[in-house]
Structure formats: structure tokens, C-alpha cells
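Down below is the structure, laid out as C-alpha cells.
Complex shown without one protein chain; remaining protein chains in place.
Moving on, here comes subunit A:
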Amino acid sequence: MPKRLAKTDVVIVGMGAAGGVAALPLTNAGLKVIGLEAGGWLNPRDFAPDELRNGSRNWPQSVPKAATEAPTVRATSADTAVQGGHPMMNAVGGTTMHYWAQSWRLNPWDFNVVSETQQRYGADRLPAGSTVEDWPINYADLEPYYDKVEYTVGISGQAGNVKGRKNPAGNIFEGEREREYPMQPLRSSPFTDMMSGAARQLDWNPFQGPAAITTELFDGRPPCQYHGFCNKGGCHVKAKSSTAYSVIPKAIDTGNLQVVTFARVTEVVVDNNGKVTGVNYIKGNETFFQPASVVLLASYAYENVRLLQLSKSGAFPDGLVNNSGQVGRHYFSHHQGAPVTALFDRDLHNWYGLPAQGVAIDEWADDNFDHSDLDFIGGANLWVHTDRKPMSAAKMNTFGEVRNWGSNWKAFIMKNADRTNTSYIQKTTLPYEDNYLDLDPVVKDPLGFPVTRITARYHDNEKRIAAYSQAKMEQWYLQAGAIKIRKYGVGNVMGASTHAYGGTRMGLNSETNVVNEWGFAHEAPNLGIIGGSVMGTSGSRNPTLTVQALAWRTSEYLVDNWSSIAG
């Protein structure tokens, strides 16, 4: 029998990007919150500028839980799923400890893909087999929460549309925002300046992207030092606005948040009537039952879904809040692959700098361009950035010029190590009927619980965007003076990704969605779910800021409706 602990108001499962943000409005309102986190506390001493350990050996992801629970992956239900790696990490702050920290708002179109497409192009233009729906909320509904997160967590960037006033220094396609970012964007670099110049020659609108990275003294944290070990590395000066350095300490300071580290939640517990009563977790050799009036699931998409699927009961025989069979459906991972790589005839000076220090083009994203004569909907955000390290530089593409070893190769990398660049292209990705998450029938974690099985592949719409956006990217590189170009394949299998969506989708229709427009389960009103698993579309940009805005909104709704939800 699990050891029964004292009841709390709210238990949050996961103290990462989403859970960390959700804790703040709750604790500010005086609710007692327990945050269960599978990892421990890390600090700037833990993130040495070490390409081998952090980048190649994946140190951040190899700490405790996620590494032993990596999902298995297969393209279709006819294939056998194979276990790969897990891209996320466990720690207080979660993957915000070591992520790139690009912090975009979705564009307004992303919330209304179905109705906008029907209206502009006709219903037959929605991709066959897609289960995409309009979100139950619009961009305008989320705008105040984007704003709160930007100003509380600490986001730097250049606004492109403040109250309808367009500013071409920012993204002119973004939705209307109430005010500027709290900090100026990360600085440009010789390389991004060169790419911006080329984009302007094409009549495109380049702009510095937004980042959860300080560019000036913010909330007691110093500005970014541009040392360049951001990718898979935490920040040595806390310039990266991880929830571990921003909202979580604030929530702890209220006296109302208790963080329990190295706690592995194994089950969400319900009573005989199907009302959620708390969670079971293992810490050390003991199992505990943490009773709570409200449970907020705030782990990563795979783990949110898995925990529900593992939590079987009399009231929910197929997994918690899954009596409509929607848990695990509408899953997709962001199409961020299929890059373009370029070789230049001069050094690019990219040895320092970070992935978020880049320049974006949004002309070919979402519905920012006319799709009348195209065979897809949506599009891609084009992104180029600084960031180079010696090991990965030596492993550069040789563009067919030399065999990849020996004296000629050595001469090639001596000349070209700082002359190449690879783009990052994020594409509209949609949910489909045949893409889903379930429990693997064979592979189990060390505790004996089945891991998540991903069955998913990109469909024609994603592959067509990939090919279209690669052509645009090639055009951009060539304009900037690239002498050679390589394009990668357009992709097929959707593997475990840092941008995973769906599985507990948000929507008004309880037959096709797991949570309502506020993030609470249709089938269990005192169970809230936050994270990428509630998102029904991806947009063409990183999800974290949207995840955090949704988390704040769910949390605030809980505070405002405490008695009806907590019951």
C-alpha cells in the first residue's frame, strides 16, 4: 500500500516548461501546491561548455527518468516499433534547462486552420485523412497569456505588430500584440547580417527571432554572454529563462509550492465514481499516495498520454479519461527535419553564438502566401542561426568534393569548417487518423511499465511543404553567395521529437477531444492537462511559449473557478 500523505490543494506532475509556469498563478492565489519532478535540481555549474559531454554524449537527456522510458517508434501499424532515444530531460525546469529557447507566439491562422482553409480555398483543400479541427480558442484569447509569460519568464525579441502598427524590424505576419517585448532581441552576427541583406534583396522581411534569453539585466539575471553552448547546454549565467530560474523560484517564494524531486508518478488515482483523488509516486524505495483536490498533468506529451493510459480503473477501464477513446489520438511531431545545407567561399565567423541568435523568414509560413495554385496548406518558417562547435564542424558535409577522410578531407575541413551553414525549417504539421500513441505491447521501463509506442508518419501535405520550403531556402542561400547546396530527404517516420503534440487534444467536442477549452478533462473535471499534448496544430514555429501561455491560462481559470472544479 502506498504511504498516504497529507492532502494538498493541487498536485502538479512535472516541474518543467508547463508545470513551472502553472505553479505561479496558483501559489500567488494562496493555493497549496506540490510539484512532483522526476529529476533533480541542476545549476550553472552543471553545464560546462563541453561539446562532447553535452552534445555528443547527450548528458542532459541521460539523467534519470526519460532516458529509460524512451518511446518506441514505427511508421504504420503494419511495422514493428523500435525503441530510440528520448529528446527531453528530467530536472526542475525540465528541458527549458537546455533547449534552444526560441519563444514564438503562434500566428492567428494556426488556431483556425479548418475554417480559414474552407473560407479561402474550399473544404476539399483540407488534407485527406487529417483529423485537424479549429482550436476552441483564438489567438486573441491567448494574447494576454502570451504577454504574461513574456514579461514574467523573460523573453527577448522584436515585435512586428503592436496594436496593429506593423514594424518590419519584427515579424509583420504575427498576430496583434498589446505591447513590445520586455527586452530587445539577441544581437545579430556577421553571418545573420549577411543573410538578412540577401533576404531584403529578395523583397523578403528578415527579423531576429524571439528567445527566452535575457539581453539585458532582467529580474536579477545578467544578459546573454553569447559563449555558444546553449544547444543541449544550460546557461552558465542564468541568461536562459528556464522555469527553474524564473517562475519556479517565485512560486517557492510565496511559501505555497513544495517541489519534490526524484519522484516518479506511476498512476493518477480515482475513486469509485471516477473522481480524481490524487497520484501515486515512487521516491527512493517507497511508494506514496499524494491526495489532492485537483491534479494537473504537466509532463511531456508522451508522458502525459502514457500516464493516462497506465491509470486504469473501474470507472476508466481503457485508461483515465479515455472512455471516448481519444487519449493518444491526434498525435503528431513537428516536421523540423529536411534541412538545406550551404557552403560559402568565405568564413562565416560562426564559432560563437547560439541557435536562438538567428534570422527568420515568415513569408512562406502558415497562410502568409497564396496557396490557390499549390497542392498543400500551411507552410514553413525559415531560420538560419549562428552556432558552431569543433567536433560537429569536422563532421560537416563534404558536398561531394572529397572522400570523408584522409589528407584531402583534412585539407577540406581546414579550409571549410567555418564556411558552412545548415538551416532550420519548421513546417505546419497536422494530425491524421492513422497517427497515434499507445502502450508498447513488448517494451517496458525498468519498473515494468510499458513505454509509449509512436505510430506515425508524415503525410503528403508535410512532404510537399518540405520540398517547397527547401526551394525557398536554397534561393535564400544562393542570394547570399552560397557556392554549393545540399538538400536532405523530405522525411517519413515521425520519431520522438522535442516538438510533440496531441494525444490529449483541447476542443469543445468531447467525442474528439480529451480536454475542454480551459484544459480540464471532459471526463474528469478536476483533472487539468497542460503541455504540448493539448495542442491541435503546430504552426511553423517552436511550441514552448504557447505551452506556457496555455499553462498560465489553465492555472488562472482554476484559481477563478476553484470551488466548482475542486468540488
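By our rule, contacts are C-beta pairs under 8 Å (C-beta built on N, C-alpha and C of every residue); 3 or more make two chains touch, one makes a residue touch a chain; residues count from 1.
Rule of thumb we're sticking to: contacts and distances are computed from a predicted model.
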item: Hidden chain of the complex, named as in its UniProt record, picked from "Secreted protein", "Gluconate 2-dehydrogenase subunit 3 family protein", "Transcriptional regulator-like protein" or "Na(+)/H(+) antiporter subunit B"; value: "Gluconate 2-dehydrogenase subunit 3 family protein"
item: Of A:30, A:122, A:144 or A:190, the one touching the omitted chain in the full complex; value: A:190
item: Option from A:121, A:151, A:289 or A:351 whose C-beta touches the chain left out; value: A:351
item: Selected residue (touches chain absent from view) among A:120, A:166, A:236 or A:487; value: A:236
item: Residue of A:226, A:289 or A:449 in touch with the missing chain, whole complex considered; value: A:226
item: Positions on subunit A where the hidden chain makes contact; value: 41-45, 48-53, 56-57, 92, 187, 189-190, 225-228, 236, 244, 248-249, 252, 259, 261, 347-349, 351-353, 386, 389-391, 393-395, 403-407, 410-411, 413-414, 417-418
